[in-house]
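Structure first, commentary second.
A protein chain is absent from this complex, but the other protein chains hold their places.
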């Protein structure tokens, strides 16, 4: 028998947080180099969290070699190369700034932070790290949906001109786990922790995706926020994102939106309609993006994440229609690394692709995308929506140098 | 051989206009009593239009016994019972008011008129006619889509509580016949004729439908209008609604919107997102309505007009999902009058159903719906959208007694 | 006022039978010339049936000028030009042969007859009529589904080579109105009246369509028939095709199949899989045809009759997929005569198109299709399926000159 050589260049990961995102990220770190040729091999070194008991169980489950209840240990540990931040948004700025200052690469879950100000601090830290050394710390924000093969292919098609001149954008992120008025209160419904509700948690994705796919930034917005169900049981059994609250017990105030509607004007003048909601009964994870152009359209729904619909207005008359592409062909980004055509991928593959791209960038010494700057721009859009909503839906610029009045 | 008795009670129709709507209406007048038991039998008496040559050909094609180039002839003719107005919106008020004054029943195509003011005049005339005599002239506005079996069933389901408390409304009317920047100028793009663009022509339908299905009126709106392609060839070959313009020739200004986006607040506080566009490349007639509630949802797309999707959140866990109902069963409104289950209906059936209901109402001496009052309310919503759009998307009330400032 | 000239050249129709098919045919006769330019104008002259009371009501409803309880009156009436046979299959041969002998044009509902022998007689009569006079009686069998725009377009695409060399054929006609074991006995389940069950009633359509679309005849078959529910309540309330039987009362034997499965070998060697069933719970009218070829595929489901799915294997890699064509464009057969794009057609339009084509053929002095010869070939396929099923599924030729043994 023969023993294969071990991987030559380890990339040691320290992760903070071990909830739903921790599970997805650690799976991706374990899996990426099994399907992609990577210049470095991720090693799950240390998991940080606050509660010792659950932390250790998580570390065993996820495959980390060590644990710590001080995230600062990761920053101080010379053996850690990457710090992966999977905690709620209110903690991002402190960890990320410290990690970058210590020369660590940083992967930070979205939204980048709970405010534009914090996002700006993080972005400044990222830029400073980059300037300190051309081979220094890399930073990336985890808008993982970009790595859905169908969406990455959509971006490519738009860039190639497949839809021609963009006429309009339509984006919805529909979930339903708050439709039940007695679903329990959670940290995601608490402004102090989560920063924002449907807007920040899921609206952020469609802002990022539409800007990324179109290659255009949103210049101004007009929006409305609503908390459809304003109080919820303080206690209850969580299940997935929602759960069943104790309807007979105390109720607490929901301090974030559960429905966000806004219109966006891209820098080119193109209009987009946006909706983020957790009230769309029956829609489980319907993240939908549609781009209509002079020469064609693309349409996507994450509930059928392996499919992209493409309309080609230049096809012969009579033959036009939306083509349902199964984005499982070698020509589709990432797909060729997996299974034969028609054998679909799942949700966690977007994270695996994210890690593959991040590790490649670190190994090659390039800056991964989405950068903190890109994530900051998303944050500015979200903040402008909130400002507009507070202002009777009047148009608000996303440009920090612009005063509200000048934005129409 | 035996000769069947002829129909006992004729209802004599005078129609003004003979374009696309004239074809649909006359088919409905000819067909309704063949599939529905009606108290009166429609007879196509006289067709009015301006251009003698095409008028006579249309009358022959549609089956009218006579023609006239003066619509006033219909009003003055004691043999005419119903005046069916199929002309562009700028002519509605004059014809309708005269017809009602002469005691004729009136069916008027939507939008009721090109302005709130004209709509108010027409509504006043309808009310006056009704008050003059309890057996007098009936009036109806042709929001024919209400008579789609799937949508009429949706309304019934919502009324029965199938979706529970309404959480939000989502409505889109997507077409693409203006995606081509060289599609020619037509009367529908001329504010003087059409009054409004995508907003008034197709947005009107989704405003009417969502109000009708939910049983709630829209109290305020915040919106944006855009003319994505601002000039178009003056000359060109029309085809269907669009066509191919002479790209090398003179161009004229499009004076209406081709894209309308707005958020509506219903009287109960429920929010709705609305979109009317002729720029949605690949979407041919995607009139979509979705109602999300605490107990379920309904979803509809006119491109699959025989289907209604219903989500029942009270179904056993694991068994929940959108049920695709083929609205061709005897339990579905209108459907039982046609073919065996699974044999779909088409666009013109909505008009046939409209005539069946109108003739029944006339025969029974009741007021048909949508009344002019209902159509006026739609007009007020459209006007409020225009006002809001002109005002930087600020919220505007649809209540004529409210000043703009008080509407947030 | 002006009175339009009446239509110059009437085509006087005598119809036998006034059930479901009578309603569909009479609608088509009334409507075709309203949407198509026809050389002759159909006039509903006389309706024949056995039961005076219901006959007269039907004549009034459908718009016939006269009635008779003797179908022979139609044959003998010099004022009748066309005899339209809408009765059960056991009566077709007698009426059709007499009508053709009298020089009448004949439209005969499918299946052409209940046996190959009767079909041969009818075909001989049709040929004799044709040979008697080049301007003589025309004959057509009512495989109306051919006139679905999406299917007529499918045939055109296949003829143009859009699917390349045909690799295989897949056809299903799925209904569910016999899934309920207590649905009542009807004439359609009685071999003496109906000749055959699912095989002859709905299987006939997919045999005709696949032969027509591919341009290839079926040379041999291997099949199985089953009567899944062998007895049914003698009494009950019919509704649509099915209904609710009296489960506590007497039961009668179902003497036809309710499920037919067969494999067909086309003359080129291409294999096709066929299924006709009334046991497919939830499938209301799922007539599905799929043609797979070396260069592409087409797929159709009558439950979405306005859609055709086309796969183009010559499209660029990555861009391939089934394109959902809304067959409502001017380029699609028949569609341009109706509404703007995206405004769908319904079941009865297939009959209206059939009449348009038949009247055009009569006016132009050409032979319409499907001819009785074509319908006879369908009958031979059905008979070969029955023979094969009786023979343990062994292959049977559809060629009348071939003995069973030589067909493998």
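When the chains are written out, they are named A, B and C in that same order, and each has its own residue count from 1.
The rule is short, and it goes like this: a contact is a pair of C-beta atoms (placed from the backbone, for glycine too) under 8 Å apart; a residue touches a chain by one contact, two chains touch by 3 or more.
None of these values were measured; they are calculated from a predicted model.
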* Structure fact -> Considering the complete complex, of C:106, C:261, C:289 or C:383, the missing chain is touched by C:261
* Asked: Of C:130, C:167 or C:319, which residue touches the hidden chain?
  -> C:167
* Of B:326, B:358 or B:383, which sits in contact with the chain we cannot see? -> B:326
* Asked: Any idea which of C:2, C:41, C:156 or C:224 touches the chain not displayed?
  -> C:224
* To do: Looking beyond the chains shown, say which of A:123, A:172, A:216 or A:328 touches the absent one.
  => A:328
* Residue ranges of chain C at the interface with the undisplayed chain -> 163, 167-168, 170, 172, 176, 179-181, 222, 224, 226, 228, 259, 261, 263, 271, 273, 275, 277, 279-283, 290, 292-297, 311, 313, 320-322, 392-395, 408
* Of the residues in chain A, which ones touch the absent chain? -> 1-5, 7, 20, 23-24, 26-27, 30-31, 34-35, 46, 52, 56, 59-68, 73, 175, 177, 239-241, 283-286, 302-305, 326, 328, 330, 338-349
* Asked: Which residues does chain B use to touch the chain missing from this display?
  -> 153, 310, 315, 317-326, 329-332
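Simple rule for what comes next: only the chains that are shown with their structure count from here on.
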* Using mean CA coordinates as chain centres, what's the chain A-chain B distance in Å? -> 42
* To do: Could you tell me the distance, in whole angstrom, between the mean C-alpha positions of chain B and chain C?
  => 36
* Asked: Using the average of all C-alpha atoms in each chain as its centre, how far is it in Å between chain A and chain C?
  -> 54
* Structure fact -> Among all residues of chain A, those touching at least two other chains are 320-322
